[in-house]
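One structure below.
Excluded from the complex is one protein chain; the other protein chains are retained at their positions.
On to chain A.
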Amino acid sequence: MNGEAPFVPDERDRALMLATQEGLPLAVRPYHALAERLGWAPEEVFARLARLHAVGVIRRIAAAPNHYALGYVANGMSVWDVDDERVDELGQWLAAQGEVSHCYRRPRALPLWRYNLFAMFHARERVEVERAVASVAALLAARFPGAVRAHEVLFSSRILKKTGVRLDF
């Protein structure tokens, strides 16, 4: 979040977003098809999508690939118990590593959960994820001595749901 005031979509923005929730029409002129579906002028569809995009409510219009189908069968959530004073420094460094797709600081849930830094790794094989995490762990230990108290990798063994965001307006 960048601290800007939230953008409040109006009635027609909501209708437009709900109409694309299942996906964009796969037509030669997809935005015109969308306009037709809504009974709107295509100009309004373009103008509203451009605005939602410009304010960041729409991040991008793109494909959500199935990691497994693309061969990325190993999906490892690496979790790190890091000194609170240094977690941001380590998080920034970790995010810059090539194999990391997401990196977040999150609260601990003691005593059940001690980790406060999460970084996702994707690779074609589990051993590649293990290797990447081990190499990052060694680099972290050398670069930020004593800052990491423990880490582990939680592999996903099954996708239980992957519909993406559904807008609960």
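A few remarks follow.
Everything below uses one rule, namely that a residue touches a chain if its C-beta (ideal position, glycine included) is under 8 Å from a C-beta of that chain, and two chains touch if they have at least 3 such contacts; residues count from 1.
One rule holds for everything that comes next: contacts and distances are computed from a predicted model.
A chain of the complex is left out here; the name its UniProt entry carries, from "siroheme decarboxylase", "Phosphate ABC transporter ATP-binding protein", "C-type cytochrome" or "Phenylacetate-CoA oxygenase subunit PaaI", is "siroheme decarboxylase". Per the touch definition above, the residue from A:Ala41, A:Ile61, A:Val127 or A:Ala141 contacting the chain not shown is A:Ile61. In the complete complex, the hidden chain is touched by one of A:Gly39, A:Gly146 or A:Gly164, namely A:Gly164. Within the entire complex, the positions of chain A that touch the omitted partner chain are 1, 4, 6-9, 17, 20-24, 26-32, 46, 49-50, 52-53, 55-73, 75, 77, 88, 91-92, 94-96, 100-107, 109, 112-113, 118, 122, 152, 154-169.
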